[in-house]
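Some notes on the structure that comes next.
Here the complex is missing a single protein chain, while all its other protein chains stay put.
Letters A, B and C mark the chains as written, and numbering starts fresh at 1 in each.
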Amino acid sequence: MSGAVRVCLVGAGRAGKVHARSLVKHVTAGALVGIVDPVPDVLNSTAEQFGVEARFASLEAALAWGQFDAVAITTPTFTHKSLAVTAAEAGKHVFLEKPMALTLGECDEIIAAAERSGVFLQIGFMRRFAPEFVAAFERIQAGEIGQPMLIKSLSHGPGLPPPWARDMAQSNGMLAEVNSHDWDCVRWLMSSNPERVYAEVANFKGAALGVDAPDFYDNAVVSIRFESGALGCITGVCPCEYGYDARVEIVGERGIMQIGELQGQAVVVCTDRDHGLVTPIHRTWGQRFEWGYIGEMEHFVHCIQTDTPPAVDGSDGRWAVAGALASTVSFFEERPVYLSEVLDEAWR
Amino acid sequence: MSGAVRVCLVGAGRAGKVHARSLVKHVTAGALVGIVDPVPDVLNSTAEQFGVEARFASLEAALAWGQFDAVAITTPTFTHKSLAVTAAEAGKHVFLEKPMALTLGECDEIIAAAERSGVFLQIGFMRRFAPEFVAAFERIQAGEIGQPMLIKSLSHGPGLPPPWARDMAQSNGMLAEVNSHDWDCVRWLMSSNPERVYAEVANFKGAALGVDAPDFYDNAVVSIRFESGALGCITGVCPCEYGYDARVEIVGERGIMQIGELQGQAVVVCTDRDHGLVTPIHRTWGQRFEWGYIGEMEHFVHCIQTDTPPAVDGSDGRWAVAGALASTVSFFEERPVYLSEVLDEAWR
Amino acid sequence: MSGAVRVCLVGAGRAGKVHARSLVKHVTAGALVGIVDPVPDVLNSTAEQFGVEARFASLEAALAWGQFDAVAITTPTFTHKSLAVTAAEAGKHVFLEKPMALTLGECDEIIAAAERSGVFLQIGFMRRFAPEFVAAFERIQAGEIGQPMLIKSLSHGPGLPPPWARDMAQSNGMLAEVNSHDWDCVRWLMSSNPERVYAEVANFKGAALGVDAPDFYDNAVVSIRFESGALGCITGVCPCEYGYDARVEIVGERGIMQIGELQGQAVVVCTDRDHGLVTPIHRTWGQRFEWGYIGEMEHFVHCIQTDTPPAVDGSDGRWAVAGALASTVSFFEERPVYLSEVLDEAWR
Partner (left out) sequence: MSGAVRVCLVGAGRAGKVHARSLVKHVTAGALVGIVDPVPDVLNSTAEQFGVEARFASLEAALAWGQFDAVAITTPTFTHKSLAVTAAEAGKHVFLEKPMALTLGECDEIIAAAERSGVFLQIGFMRRFAPEFVAAFERIQAGEIGQPMLIKSLSHGPGLPPPWARDMAQSNGMLAEVNSHDWDCVRWLMSSNPERVYAEVANFKGAALGVDAPDFYDNAVVSIRFESGALGCITGVCPCEYGYDARVEIVGERGIMQIGELQGQAVVVCTDRDHGLVTPIHRTWGQRFEWGYIGEMEHFVHCIQTDTPPAVDGSDGRWAVAGALASTVSFFEERPVYLSEVLDEAWR
């Protein structure tokens, strides 16, 4: 296609604004032409901020208008399957935030709908487009640290998740909502699927914060055995008030690699020798992965313009869902769980 | 004005491409609509890269076409005055790369031309738009480190400058070409003009590199006394093959602040305990100040759209030229030189 | 007691030399007066290096001489119980390297012998004396990061272990030989005993290095649930050729703390912008924990002089052995293992 790719944003909340900003400020080949949100205040506030005229209370209404090429879906997880399938069936390319869906069955429905309609499906794993992650991946592929043996990936985030995101029934909890990125990252960087996981979780702040969702947890440690024989560990902490923390460490047969850092800006200040040096930390995911968010949207738009399949697709999203589900079974049943158990079950 | 600001790039070399990239990839409110360069290969290569149809061998030819609102001038220093005055007199807003001009008299001609025509003049001091420099400036203004007492600013860059840039007659040498940014930075961050400077220079690599420009130097140390009574030091090294290095350190009455760092990317690798940890360094100024370059062009375009004067204007550019000139007199005459000596002389 | 504490070193190998150096160069209140080693070359080489006259082929021979107050035992793990009990029964204070012993039963025999003889028993957990670990512990105790929720501790070391240390029957393998320090550290820093562990291990280099010990592994990830409800993760990699790596990261209810770093010396060099910054890494445990090794020996000598029980005793050593044993059962039986299972078993 020629001309800017016209994108309709579905979900005008925090994640939606990040993508709106990318489209309006940085992705010159894309255009934000419409916004959908069922909450009028949220819809109008975001639409005003980004100067978008076409506003809709539902995806259906937007599709009735129809003057766009693609959707960017940033709504709660439990709505993903329905929205993505609807958009795909209407012939719109789909950019879908993580976690892809609640179940592997839902993932499969989305994948099938996109295939049937011949539209592209890209999952919002922006770390794959963050410059330091891209460089790290390429250096691992080039053999710089040898065969990867052990990976640790963490995502610690500030802020109590919204009610739906701490309800296992609507979101699969933190291991899906927060750690989706880790599930994708470790599989990508290790070039291997997880084979077996074991998870421990803990709930430290739920009571104090008045969370009454059953099975709520705010800390998790997951051990992973990969099909390659390598080992891994994913940790999640949310809410952690100290900042947004996303780092990876890999040990290969020839050496170690660290990706990411706590430091959020190269300004160091000391005004008190008893207190010490003070350096900004990454405060939010939007700020931490600014280039990653721009990059993934550029990629999506570029794929549509050049008719090239996205580098991060439904099968990647599905594996991240599988990791979250297997580790959830693990902590409930207090045993290591094979991914194959969960992958099979999906077809029930 | 409404609609995208139409910019014609004058100078299609390395600096030109950086601004072209900003306009084409990131500054959605601006449009790169024409390119001027007297060298056909350079002109066409850059124009192809950024998909620009309107190509001109001279600014005059471009002005004859005239379908643009502003120029971004990135040509050698000795051409700045003529081009900037011509563009301003044709009613075009002027974004002008540093150093502003060869002499203070030229600076004054440019400023006067812009004022006469009622167009904006912004100088290319991108560090003022780099997020860490902006944050640092605001924190200094807020009093976090108290009254600034001492500042060090350095710019060390890779690559032998082109012949004109190492010829004092066409460029004022490294203290202007490379250290312009430091001259602007220290004055901005200290909120004070330099009062007196003393410079030492050295030529370590010129002979080996076959440089026959008279008075060529590749290392410089400049001491500064500010009008506020504070002290400063600027150093320049070019060519330095280890990377592009731009850092500032300020000591105030209450503490210290460091801005910038050598590290270019948060990827740390170690594969040999006798060699040690390896971390990418900033390689080029384009990469080091990526956000700064985008930010200054966004600012320029925004100023035009909103009819607001740019935050970095001709008087700022003129002070940086004055600093370079005074320190040049200093090392030639081996004595401290007051800025007033140079500022007066300009009016001859 | 008055006068320097006279110490006889039992085991003149690498660890022995580290303690010899502390006693001869830094611990002015202690004196290295004798050395025991069954291998004449090793014995004489170390004794020459540190100027020690009294040399013995066995602890029994040294005890027959008897002119010392204490022993520092640095021999292979499978010899610890016999040597420590013999020394204690002879009335000598015992500094015993980690791992304390092969089984919890052996640990109990050592503890009982020291108690019967009224001598002190200190285990070689030098991290408890490393300045940054001491400071970190005190800050955690002071509540700076709130209630600890999640700890990660790693020990990655260069060099294939000696044959006995990779034979499960003589050493319990890497989780004991290398990760003893982590077992002690996490329990100390979290102020809680481990309750349940789950371990995954992998063997990446064994075949290439010609290791024929059954069940050899060179990578391990252990998940921990503490009695306090907190979570943890210990990882081990040995041999890892990139350096000696020992770091801890703790997330508490109020914040995060990192202890230790990869960087081994504050010298940063860059000579090639395509290669990047190079910084020394910690190369060996002796260098990494130089102050810790000095500190633990000062502490031991000071305890003897002042008749004060050591801060790190047999019960600490026993818990580290329990952690290694429980995680070994875990990876053999592919299930989470409660510490209580192992602790009970010890009394068979």
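Heads up, the rule we're going with is that contacts are C-beta pairs under 8 Å (C-beta built on N, C-alpha and C of every residue); 3 or more make two chains touch, one makes a residue touch a chain.
These numbers were taken from a predicted model, which means no experiment stands behind them.
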item: Omitted-chain contact residue, chosen from C:Glu60, C:Glu115, C:Asp212 or C:Asp272; value: C:Asp272
item: Contacting the left-out chain in the complete assembly, out of C:Thr28, C:Gln67, C:Gln141 or C:Ser340; value: C:Thr28
item: Selected from A:Val278, A:Ala311 or A:Val329 as touching the chain missing from the view; value: A:Val278
item: Positions on subunit A contacted by the hidden chain, ascending; value: 158, 241-244, 262-264, 268, 270-281, 283
item: Missing-chain contacts mapped onto subunit C; value: 24-26, 28, 131-132, 135-136, 139, 144-146, 254-261, 263, 265-272, 280
item: Those residues of subunit B which, in the complete complex, touch the missing chain; value: 147, 149-150, 152, 156, 196, 198-202, 204-205, 218-225, 229-233, 235, 237, 240-242, 245, 251, 253-256, 258, 262, 334-336
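In the analysis below, only the chains that are shown with their structure count from here on.
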item: Far-end chain from subunit B, centres as C-alpha averages; value: C
item: Distance between chain centroids, defined by C-alpha means - subunit B, subunit C (Å); value: 56
item: Set of subunit A residues in contact with two or more other chains; value: 254-256, 258
